[in-house]
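Quick one: the structure is below, questions incoming.
As you look at this complex, bear in mind that one protein chain is not there, while each of the others sits in place.
Now for chain A:
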Amino acid sequence: MIDKFRSDVLSVVDAVPSGASIAVGGFGSSGRPDALIDALCELDRRDLHVYVNNVGHDFTGVGRLLHEGRLRRVTASFPILQEFYDEYFAGRVELELIPQGTLAERMRAGGAGIPAFFTPSGAGTMLSDGSFTLRYSPEGGVAEHVPAKETRMINGREYVLEEGIVADFGFVKAHKADRKGNLRFRLSARNFNPMAGMSGRTTFAEIEQLVDVDELHPDDVHLPGVFVDDLVMSTGKAPATDEPAAAATRKAS
């Protein structure tokens, strides 16, 4: 019988070694897999390369990894956290800044077997021409730039070649799951989670509810269990009601 649910998050995340790359879902704190990230800290993993949209506003989530000095590189579109930038400018963490849609599509492509694709986003800018600083020197000045990206003119317009992301691990937060790993997300907490789940060679999902295997209608599965290896319970606060969006819609009408 397939049963991907595990009761102990630490024994699941123990598979992640120091130095690993991890695609992380979430937009700000919405849909962010904090239980999985916290487990990395409990297990004292370091030297991590995290693909994530935001580092965050505080020292929770990826912000905690930053605060505890566990990050080697962040690939992101909008880091936010000032302490992240302090570490970046001090040469203690690398930043590969990419457009938000490029981050989403790179994760999706990596999981879909597409090694690279051309996009118009970022053409003719610092984020494609090799002038963006990947790493500062601790002594001051630039230690390394993000390499210039290949470009091509297609139908008279310039496009940038961006590579798919296949991360060692995908960290995902979902609203509901069944034992086969089928996932359903809730409202805008979906965001990068399906992409992060696709991108990981091995993907862990933390969930708010474990439901019977016939409860999720096949039409309602957002990310099929084929992308998911292990499920753990989320430690985050579950929403008070199941479908407040319906209430919000009624109010708006």
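A few comments on the model shown:
Convention: contacts are C-beta pairs under 8 Å (C-beta built on N, C-alpha and C of every residue); 3 or more make two chains touch, one makes a residue touch a chain; residues count from 1.
Here, contacts and distances are computed from a predicted model.
Of "3-oxoacid CoA-transferase subunit B", "histidine kinase", "1-acyl-sn-glycerol-3-phosphate acyltransferase" or "Fe/B12 periplasmic-binding domain-containing protein", only "3-oxoacid CoA-transferase subunit B" is the UniProt protein name of the chain excluded from the display. Checked against the full complex, the candidates A:Leu43, A:Ile80, A:Val211 or A:Met233 give a single residue touching the omitted chain, namely A:Ile80.
Taking the complete complex into account, A:Ala123 is the one of A:Leu40, A:Leu66 or A:Ala123 that touches the chain left out. Mapped onto chain A, the interface with the missing chain covers residues 27-31, 53, 57, 77-80, 82, 85, 95, 97-105, 107-108, 119-127, 132, 175, 185-195, 222, 237, 239, 244-245, 247-249, 251-253.
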